[in-house]
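A single protein chain has been omitted from the complex, and every remaining protein chain is retained in its original position.
Note that the chains are named A and B in the order they appear, and that numbering of residues resets to 1 at the start of each chain.
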Amino acid sequence: MLETISVTTSSHSEMVDITEQIEEQLQKSNLRNGIVIVQSMHTTASITVNENADPDVKKDMLMRLDEVYPWTHRKDLHAEGNTASHLKTSTLGHSQTLLVDDGKLVLGTWQGVYFCEFDGPRSRKVAIKIMEG
Amino acid sequence: MLETISVTTSSHSEMVDITEQIEEQLQKSNLRNGIVIVQSMHTTASITVNENADPDVKKDMLMRLDEVYPWTHRKDLHAEGNTASHLKTSTLGHSQTLLVDDGKLVLGTWQGVYFCEFDGPRSRKVAIKIMEG
Partner (left out) sequence: MLETISVTTSSHSEMVDITEQIEEQLQKSNLRNGIVIVQSMHTTASITVNENADPDVKKDMLMRLDEVYPWTHRKDLHAEGNTASHLKTSTLGHSQTLLVDDGKLVLGTWQGVYFCEFDGPRSRKVAIKIMEG
């Protein structure tokens, strides 16, 4: 089963918890065991799995990624000016594979699934593939 | 088939080769062809595939990751103080997908599978999903 969900972001950089939306698609599918692959359909937005408790983790992560890949760089050639977004996307990954056991996502206590906006605010699409096995 | 293995780490940052433990689970499953998905159940520990020969590669990788994501940062908000661990985890990835051909992991000559501890020492859990296809 392949579904597409929409994510609307409201900042330039933002981590949006989409765990519940993925769980909803999983419930609809009635899958008991298998995997779910979650894919950002964009080259300036990632999917990652990280801390779902203290919201400061997200703020710190985005702040530090901005330092490692600063928005402007004197040597950048790309005319659109969003090279940093492309780098963050490949660093965190355009997709993540999640496990499903007995109808539920297999996640650790503190693990949540995030859509990571790196060049917003924008309307974005996320593909969700649910696969038995 | 979904199994969980334990990894006990002994340092703050550490790369533990878990290739053999994954091969053992694979043998038990009798799978001939398919995939194995290896997932860290934590938000401060990753799975990655990298060099299994010279142990200095691991030391260099951990040393340099510490420079890119230093342990302390004057702007960090997260009270637990382990923001760097969360960043390393998303950078290397919470899980990796491995290929299985004729009952064996498909790995290049120098490729090994590593559990990467970024906030140890701790007792950790790794989920291993073995899937035919």
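Here is the rule we use: contacts are C-beta pairs under 8 Å (C-beta built on N, C-alpha and C of every residue); 3 or more make two chains touch, one makes a residue touch a chain.
Computed from a predicted structure; not experimentally measured.
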item	value
Among A:Ile5, A:Ile37 or A:Leu105, the residue in touch with the chain that has been omitted	A:Ile37
For chain A, residues in touch with the removed chain	2, 34, 37, 39-43, 68-69, 73, 75-80, 83-84, 86-87, 89-91, 93-95, 97, 125, 127, 129, 131-133
Absent-chain interface as seen on chain B, which is shown	33-35, 48-51, 54, 56-57, 59-61, 63-65, 68, 91-93, 96-97, 99, 101, 106-108, 110-111, 133
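Convention: only the chains that are shown with their structure count from here on.
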item	value
Distance between chain centroids, defined by C-alpha means - chain A, chain B (Å)	20
